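All protein chains of the complex are present and in place, except for one that has been dropped.
When the chains are written out, they are named A and B in that same order, and each has its own residue count from 1.
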Amino acid sequence: VAFAATGLRARTALAGTEETEKRILDFAGKAPESGKITLTAPEIAENGNTVPVSVKVDSAMSDDDRVVSVMIVADGNPNPEVATFHFTALSGAAAATTRIRLAQTQNVIAVAKMADGSVFMDKKEVKVTIGGCGG
Amino acid sequence: MAAAPKPRVKVPKTAKAGEVVLLKTLISHEMESGQRKDKDGNTIPRKIINKFSCEFNGEQVFSCDIDPAISANPYFEFSAKVNESGAFKFSWVDDDGSVYTDEQKIEVK
Partner (left out) sequence: GNWARAAAQQSLTESDLLDFQSFGNVTLVHVTDIHAQLVPIYFREPSVNLGIGAVAGLPPHVTGADLLKLYNIEPGSAHAYALTSVDFDALAKTYGRMGGFDRIATIVKRIRAERGDNMLLLDGGDTWQGSYTSLQTKGQDMVDAMNVLQPDAMTGHWEFTYGTDRVKELVESLPFSFLGGNIFDTEWDEPAFDAYKMFDRGGVKVAVIGQAFPYTPIANPRWMFPEWSFGIREEEVAKNVEAARAEGADLVVLLSHNGFDVDRALASRVKGIDVILSGHTHDALPEPLLVDKTLLVASGSHGKFVARLDLDVQGGELKGFRHRLIPVFSDVITPDADMAKLVSDLRAPYEAELKRELATTESLLYRRGNFNGTFDDMICQALLEVREADIALSPGFRWGTSVLPGQKITVEDVHSACAMTYPAVYRSSMSGQTIKDILEDVADNLFNKDPYYQQGGDMVRVGGMGYTINPDGAMGSRISDMTLLKTGESIDASRDYVVAGWASVNEGTEGPAIWDVVEEYLTQNPVVRLEENRSVKVVS
């Protein structure tokens, strides 16, 4: 088995679903719909200290069909906030990638705010594990 | 004390007018979250890059508000639509007020 001989994980207070939802509502102003935004993250984190996360919004990035901001939150960290991207007409494509810290297995959520006020979200569970064995 | 943060960026040298190009940026930075404790049990104060932004010829392209959950050596990948030759200016704002910058030119053919 491929795990640490030391303790598995620190026990800290976690953000939880309620606080995360509140943060989403503060950002979006209303409950987001599904669709338009795609969040890509690995099924299982190779390293919880640096997990690649990408967002892509289906948007022409024209004046009237444009994504303004995308907020990323994670519901199993001590605080849900991760980052907020701001796009402009010069962004060309509504897509961005960063690397984030995940304290444990949890949902990563991306919320997109469009120029017309509509909001969309996508969610993906990323597993943080000590590792399995090998075939 | 960690070494001074050092930005690195990947920008194509040339593009066609109106092309959407991919930009990649990294800055070496420990991103101390403010949630860790030292061996005496005292909280290690937060010190992160809290804002990243990219301009092209003085116009905003992309920016990011950053929380402590962003990994050490923050990485951002995004795109930009270039209509003319010019320079991208990248900046990273540290909690201690320092601003680190980098600049890369692109030629539009």
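What we mean here is this: a contact is a pair of C-beta atoms (placed from the backbone, for glycine too) under 8 Å apart; a residue touches a chain by one contact, two chains touch by 3 or more.
Just so it is clear, the structure is predicted and the values come from calculations on it, not from any experiment.
Considering the whole complex, the residue from B:6, B:24, B:37 or B:105 that touches the absent chain is B:24.
Residue positions on chain B in contact with the hidden chain: 10, 24, 26, 75, 77, in rising order. By the touch criterion stated above, the residues of chain A touching the omitted chain are 1-9, 40, 42-44, 46-47, 50, 52, 97, 105, 127, 129-135.
Just so we're on the same page, only the chains that are shown with their structure count from here on.
Across the complex, chain B is touched by residues 12, 49-51, 54, 61, 74, 77-79, 81-93, 95-102 of chain A.
Put simply, chain B touches chain A in their complex at residues 20-21, 33, 35, 56, 59-72, 74-81.
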